[in-house]
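Quick one: the structure is below, questions incoming.
Removed: one protein chain of the complex. Kept in place: all other protein chains.
When the chains are written out, they are named A, B and C in that same order, and each has its own residue count from 1.
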Amino acid sequence: MFAALIVMTGIAIALGAALGYAAFHFKVEGNPIAEQIDAILPQTQCAQCGYPGCKPYAEAVASSEAEINLCTPGGDDGARKLAELLGREFKPRGVTVEKPKTVALIDEQTCIGCTLCIQACPVDAIVGSAKQMHTVVSRICTGCELCLPPCPVDCIALVEEPRTPQNWRWKYPVTGLKVVA
Amino acid sequence: MSYLFVVLSAVLVNNVVFVRILGLCPFMGVSKKLETALGMGMATTFVLTVASGTSYLIDHYLLAPFDIAYLRTLAFIIVIAAIVQITELVIHKTSPLLQQVLGIYLPLITTNCAVLGIPLLSAGLGHGLLESLLFGFGSAAGFTLALILFAGIREHLEGADVPLPFRGVPIAMMTAGFMSLAFMGFAGLDRFH
Amino acid sequence: MSSPHIRQPASVRHIMFTVLLALVPGIAAYVWQIGAGILLNLAIASATALAAETLVLKLRRRPVAITVGDGSALVTAWLVALALPCIVPWWLTVIAALIAIVGAKHLYGGIGQNPFNPAMIAYCAMIVAYPAIMSQWPAAGDTDFAVQLQLILGGSREIDGITGATALDAMRTGLRSHSEVNAILATSAFGFAGGRGWEWIAAGYLLGGGFLLTRRIIAWRLPLGFIAGLGGTAALFWFISPERFPSPLFHLASGGAMLAAFFIVTDPVTSATTPRGKLIFAAGVGIIAWIVRSFGAYPEGIAFGVLLMNICVPWIDRHTQPAVFGQRQETRS
Partner (left out) sequence: MIQRLFRFRGGIEPAPHKRESSAAPIRPAPLPPKLVVPLIQSSRGAARTIVTVGDKVLKGQCIGEPEGAGGTAIHAPTSGAVTEIGRYPMAHPSGLASLAIVLESDGEERWITPEPLDPAHASREELLLRIQASGIVGMGGAVFPSHIKIGKDAAIETLVINGAECEPWITCDDRLMRERAADILAGAKILCLLNGARRILIGIEDNKPEAIAAMTAAARESHGGGEAGVDVEIVPIPARYPAGGEKQLIRVLTGIEVPAGKIAGDFGVQCFNVGTAHAVCRALAHGEAMISRIVTVTGNVERPGNYEVLLGTPISSLLALCGVRPGTDRTLMGGPMMGFTLPSLDAPITKGSNCIIAASPALFPPPPPEQACIRCGTCAHACPIGLQPFELYWASRAKRFDDANRYHIFDCIECGCCAYVCPAHIPLVDYFRFAKSEIRARDEEQKAASQARARFESRLARLEREKAEKAARLAAKAAETRASLAAGDAALIAAAVQRTQAQSPDDATTPPDPI
């Protein structure tokens, strides 16, 4: 009886000490997972997830603070990728309608040159200066919609990218197998 | 030759997953992709080999002399849990490469019942130190094999038009069952001399 | 509609019915040498398979006519019936056919998507579940249809002399009791190459297999790999110790070796698909079959060999991908 107690206690103390030593001496900072998460996120910096930008959201996900399905532009596809990376269960976002890619367009007649949208743009895609008309560099614009609320004259609209033979996509072949999906 | 037999028997004939039906949690959980399956398998192999050896030492030099073999399960549990934790910490610090490969799987191994089951079986079979190590290694290799093969099939199944109620885990369970059936073909091989 | 706008006249249906046609010589030899009971089994299996497939497709609201009409369920059913002993009770054939069609095929989404050979899943499930019934075969030379009919309809199986062991069984039991190969071969269960009568059936399958090869329905690498794997391993051990290991000819002519070589390992859905992979896959089946036959607990190891190699197929395919256009040259320079 006593032998058992002593042996088990001894084992426990020895292992506890070893663990404590290891925890102290092999402590590591930083989390490489956050980088990998960040690489999956679409980098629109739209903050729709509730975090100020993609990197902070990535860090929140990495430290298990945030759900993996908060990213609106990433959609279900992105959430699935995150689930795969982190070995977590995939949760659908609920919203199934995928928005086509849009870019901001400034109505140059209405713009008063207040520079508020320039300050809001997370990727510096709007150029112009005070009292001058602004314009969106559509090649860089991520369509994050952050420039919409600050505009005092509502001269910014999001427009769909025009279809060209370059960005035209072949559709998923219609299969004859499934009569009822 | 007989040592080789211990390993082969543990890998194929008494495969830890398909015949002993141990370690099903990680088997189902970490077999969705081949890469992760491989990582999990390697981590398990490492831990199980070390755990088998350590368990033998604890059993032989601590529990047996004090005549408290009935505490085997308890003692093995804490020892293995601690080993896994320490291994993770050490690897995290010393080898970023290994950490990348094994890192996220090591904590999961604590919950792998095979890691406890194999040392217990080994102690029950009265294995020596080398036999215990080989038995642990062989079983873990069998686990890895099962995991990799299963992951290969599951990756392929992702493209299959599986009926809705069977999608995901149900069909994976069915597949595991069929694989188990296939491994029954090895039955009797370990008794042939 | 997009390109290509022209297509070669070819269909899955044509492939499947050619396979069925190729099975006919083997079945004819079966009826001649073992008895007509097999025809009843074929009918039971076919009816069950077709009914089960129709039901599943209806339940899943998939097109029924085109899928049932492709003949793949019939091929599976015939293989199940040919693999089982021909005097198994009718309900066992029904269960086997159901497992093959529903469990091994349609739960994975139907034709083309199952990772395991349905007929072999059914066979293994049956041999594990009903080992006694599955080892009873008609006694050598007994081709009485009435007796077989009675057994199939569920008659008593206790009568000795009606059922007997196969050549593989007899060989196993003989070797376990330390008899020598030649002494065992002299007993009544054996003909000139394999089991008595069974070598003719094997010849029938061989004939059908040759037909499929000339029609390019099956890939030659699969039967070749299987025969090399089984025969090669057998030859090696037979060369080392002819008293303890039977000859490769015996292995190839007994059990389901020829059926497997041309109709089972050649199942395109579940076998490896790359040229090298096909050889590895089929040779693996042959080697495992030999090991199980020689050392294992079951008399026939081909079915287990097929399933075990089915498990390895994704792995084999992944590592034997052929070089694509221009790749070989690049690695050379």
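Here, a residue touches a chain if its C-beta (ideal position, glycine included) is under 8 Å from a C-beta of that chain, and two chains touch if they have at least 3 such contacts.
Everything quoted here is computed from the prediction, not taken from an experiment.
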Chain not shown, its touching partners among those shown: A, B, C
Of A:I33, A:L70, A:L85 or A:V123, the residue in touch with the unshown chain: A:V123
Hidden partner chain, touching residue among C:V12, C:A228 or C:A297: C:V12
For chain A, residues in touch with the removed chain: 38, 41-45, 53-55, 122-125, 140, 142, 163-165, 167-173, 175-177
Contacts of chain B with the absent chain, listed as residue ranges: 155-156, 158-159, 161
Contacts of chain C with the absent chain, listed as residue ranges: 1-8, 10-12, 14-15, 63, 66-67, 70, 72, 109-113, 219, 268-269, 273-274, 317, 321-330
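By definition in this document, only the chains that are shown with their structure count from here on.
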Starting at chain A, fewest touch steps before arriving at chain B: 1
Contact pairs, highest-scoring chain pair: B-C
Most distant chain from chain A by Cα centroid: C
Chain closest to the middle, measuring from C-alpha centroids that were averaged per chain: B
Distance from the mean Cα position of chain B to that of chain A, given in whole angstrom: 37
Approximate Å spacing (C-alpha centroids) for the pair chain A, chain C: 53
Euclidean distance of C-alpha centroids - chain B vs chain C, Å: 33
Multi-partner residues of chain A (at least 2 other chains): 177
Residues of chain B whose C-beta touches two or more other chains: 161
Contact footprint of chain B on chain A as seen in their complex: 3-4, 7-8, 11-12, 15, 18-19, 22-23, 25-28, 32, 84, 87, 177
Chain B residues within the chain C interface of the complex: 34, 148-149, 152-153, 155-157, 159-163, 166, 171, 174-175, 178-179, 181-189, 192
Parts of chain C lying in touch with chain B, wherever the complex brings them together: 60, 103-104, 106-110, 113, 115-116, 121, 124-125, 128, 288, 291-292, 295-298, 301, 303-305, 307-308, 310-315, 318
